[in-house]
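Note that one protein chain of the assembly has been removed; the remaining protein chains are unaltered in position.
After this line comes chain A, so read on.
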């Protein structure tokens, strides 16, 4: 499992980090700190043809991206 911790980064860094991490393959787990990057990453990955789901983990959110 490919993992990425993008908590705390400003827009649009979590999306750029996800884009880069996806080059290493799926499935990818991404940890972010608010719903804004959840939505941004979901929009980006969906447009790029990936399946995306997310769930709350304490104060944070974890996205799972698969092909």
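Assume a residue touches a chain if its C-beta (ideal position, glycine included) is under 8 Å from a C-beta of that chain, and two chains touch if they have at least 3 such contacts; residues count from 1.
Throughout what follows, contacts and distances are computed from a predicted model.
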item	value
Protein name as given in UniProt for the chain not displayed, "YedE-related selenium metabolism membrane protein", "Iron ABC transporter permease", "Spore germination protein" or "Cell shape-determining protein MreC"	"YedE-related selenium metabolism membrane protein"
Interface with the undisplayed chain - residues on chain A	4, 6-13, 15-17, 19-21, 33-36, 39-40, 43-44, 46-47, 59
